[in-house]
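This is the structure I have questions about; it appears just below.
Partial complex: the chains shown occupy the same locations as in the complete assembly.
Note that the chains are named A and B in the order they appear, and that numbering of residues resets to 1 at the start of each chain.
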Amino acid sequence: MQTNSNLNKKEICNKSMYELAEMLFPINRSLTGDGIKKSFDFFCEIHEEFKKIIFKTGEKVGDWDIPYEWNISNAYIELQNGERICEFSKCNLSVVGYSIPINKTLSFDELVEHLHYREDLPNAIPYVTSYYKKYWGFCLEYNLFKTLKKDEEYKCVINSTLKPGKLTLIEALIPSKKGLKKDIFFSSYLCHPSMANNELSGPVVLNEIIKYVKQNSSRKYNYRFVLLPETIGSIAYLSRKSKKLIEKVICGFNLTCCGDNNQYTHIQSPNGNNLADLALKAALIGKKNVYSKSFLERGSDERQYCSPQVNLPLCSFSRSKFGEYKEYHTSLDNLNFISQEGLLGSFNVIKNIIDAFEFGIYPMTITLGEPQLGKRGLYKNLSYHVAGQKRACGIRSDIIAYCDGKRSIFEIAILTEVPLNTLIEELKILLNFKLIKLI
Amino acid sequence: MQTNSNLNKKEICNKSMYELAEMLFPINRSLTGDGIKKSFDFFCEIHEEFKKIIFKTGEKVGDWDIPYEWNISNAYIELQNGERICEFSKCNLSVVGYSIPINKTLSFDELVEHLHYREDLPNAIPYVTSYYKKYWGFCLEYNLFKTLKKDEEYKCVINSTLKPGKLTLIEALIPSKKGLKKDIFFSSYLCHPSMANNELSGPVVLNEIIKYVKQNSSRKYNYRFVLLPETIGSIAYLSRKSKKLIEKVICGFNLTCCGDNNQYTHIQSPNGNNLADLALKAALIGKKNVYSKSFLERGSDERQYCSPQVNLPLCSFSRSKFGEYKEYHTSLDNLNFISQEGLLGSFNVIKNIIDAFEFGIYPMTITLGEPQLGKRGLYKNLSYHVAGQKRACGIRSDIIAYCDGKRSIFEIAILTEVPLNTLIEELKILLNFKLIKLI
């Protein structure tokens, strides 16, 4: 990465989401260590609102202890002919995350205990970690594995350090301009080495959301953003901030795997019907390939944010769901798997939700009976029948009919089957014409 | 129509619903004007309880203004050979409703802008109106349209007037004999020219309901009935009476297109579960060809009565649903499309609902455990098993089991799948035997 020194803040701000992902891709990240710190610095440079929250190794967070800080400079396996494979410098997935240092020559049988590959994806290097159990290992293509000779010796070198240090996360609060003490919350994670969808997509979309929120000079809500290492990071974050989050957050999203352009996935909260669930469901109306998954299929930081003692009104949003696309957690989850188009699709889903909140989520029709749309040029005047139409009265009339001040804008979208962005556009018109008010 | 002078009130009262529709069919009705007034007078003569509620042109009602009064004496298109087509005197659908006066000779190209036909129904004259935009036009069969020559001229004559005047509706309150201050409400509309199902069926069924309610000398509920021009009429009515309706109405129905004998249709309220929804659902148990439609498929005065600021516990009832039968809004919706049998089917649905209210809608079994039906001759005494029976204990026992004083009679019908009229008959027997009480 050639970022911080060579590019100034403004230049980075003008980069597309995809370009940011490209810049961050080469860095070796883990829960801790230089790579994730460097990646955090990258975002801190873009948004000065980001503050670091730091935890020391051994610090108790929730039920967990902050682990050692892990750094790695070099690693490889040397064959008897002097050839090196599994070189960390060529692909940082080649080394099991949090591997302890090693410098040892092993027989094939000894080595094989420390090798990870995927027979079903013979050209992929799998992504494996062992954060909480002392271990070392290498990951390689199954096709490469098959070439290894059983009667040779293998020199295994991992130059890593596991030492007391720090775990870092960053949080930004973009405050309401109206003094409203309610937060919309976004979280994503940045602890994965060179993989693209999982997980650079979430951070770059989150970054774009911050930009969008900041340019709104009359925003009603506080917007709270965190980037952190997955699981231990969100637990550490909750150990400091859960009280505040529980008090203030009215809607939150965990963003993960949102860079491909194949589908949209809603991973529901445990009950599946909190405000975030409704908002996301509404924002996905009219999209193709929408999948709604039970909390039983969770797997990212919604696990922490929706855990019983926290229970934030949050759900997770993905394009192709983590764990369900074949490239997941392998070297195939690379920059070819994601696209600016895919990232933009994700951003727009969240943008529509933000727009809804900023517009006002409880609209109410104020006329007694239906308004006369015709006199405002809002309706065709000539009544004329065509048989078999399903939505009998048109979208505009449907929206007016369902805005009762009690249904949220998200429930109205769901009930009327009107895409959220269309609904907001229509509501703006109706508000302009003083046909609705906001409760 | 030869009514008022030639037939006295009693003679009209003895007419069947179908015969009333026959008498009213020829009149040219619209939102305003002599035809709808004459039609209202017809019903006022039958039921002295009907009171006129009058609005002046320009009066503000809800978001609307009462329009000009429209009258028409004559209209036609004269061909070059002197032949006349689209003669209002032959079919009042031939002229677009609320056409401004015209007397002008036009080329074919000019004329065609003012002609309406249905290619899909080449022998039908469509029903078209332009209440709120100044316009004139003719409606004709597509087969006739095809014979018009492109190089001829057409003399278009519409002798109509659009002047400040009045909009009228009629309301009848048949009061409770017990002083109960709760209303059951019925609405239908009478603004359509010579079409039968839409909309003479609703008014004649409503008339039959009034007769039924009046002959009950111990009725518990108030019954409130309105006949009005659709949309503007119900909005005008609400502008005067919404407070009272919101306070008193516990169940209401909009009656429309209830004269054919093809199916039964429930057009649900926005939430689909108010007392009227449950009542209608219960009353349709056991009928063939029952369709339940979302409020998204609304299209009649439920639009006004269920609008957010009014939100009456009301739904709409139809046989073939407006907008979904091919004859709808054409000259094919004539007296052949409806039948006394069809009208009676509709009346009986509503009659059963009224019977339920009058009986008492919260029955409660009073025995501790099941009553012994056998000793009262209410059960076969010899227990004998036949395998595979679905309703294990019989209808009577099911009803007893579900009457807990909290479930309404309508919910009991729905839960036990017992037709509402059967349920009421059974409950009468159980009440007679002091096995239930009414809460």
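By our rule, a contact is a pair of C-beta atoms (placed from the backbone, for glycine too) under 8 Å apart; a residue touches a chain by one contact, two chains touch by 3 or more.
Owing to the predicted nature of the structure, the values given are computational and were not obtained by experimental measurement.
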Given 2 visible subunits, total identical subunits the whole complex contains: 3
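The rule is short, and it goes like this: only the chains that are shown with their structure count from here on.
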Centroid distance [mean C-alpha coordinates] between chain B and chain A, Å: 54
Residues on chain A engaged by chain B in the complex (per definition of touch): 364-372, 374-375, 381-385, 387-393, 397-398, 400-405, 415-417, 435
Complex contacts: residues of chain B adjacent to chain A: 62-65, 116, 126-133, 135, 231, 234-235, 238-239, 242, 270, 295-299, 303-304, 306-311, 323-326, 328-329
